[in-house]
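Here the complex is missing one protein chain, while the rest keep their positions.
On to chain A.
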Amino acid sequence: MNPVNYLYLASLLFAIGATGVLIRRNAIVVFMCIELMLNACNLALVAFSRMHGNLDGQIIAFFTMVVAAAEVVVGLAIIVSLFRSRHSASVDDASLMKL
């Protein structure tokens, strides 16, 4: 199977993730969409690795996973504390940082 098809799939997944980040208000869903985008990148990286015949892309994919795991820890903690203080997980409610 042509590896380019994996890239199409990765682009599709990334577009879905990006759209989700932009249009959804629930912080959990936004968060999951970000994970989707990250994994779309991972898929693309692995596909590139296959296409080029070396392991660079796979190694970077591992890095991405580690960073994503760390991000999940911090991000979920922020969402939990946000929900505790505002009783809402909507990202639009947390809009105090503006002029």
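We take it that contacts are C-beta pairs under 8 Å (C-beta built on N, C-alpha and C of every residue); 3 or more make two chains touch, one makes a residue touch a chain; residues count from 1.
Heads up, the rule we're going with is that contacts and distances are computed from a predicted model.
Per UniProt, the protein behind the absent chain is "NADH-quinone oxidoreductase subunit L"; the candidates were "Septum site-determining protein MinD", "ATP-binding cassette domain-containing protein", "Sarcosine oxidase subunit delta" or "NADH-quinone oxidoreductase subunit L". Chain A meets the missing chain through residues 18, 21-23, 25, 91-92, 94-99.
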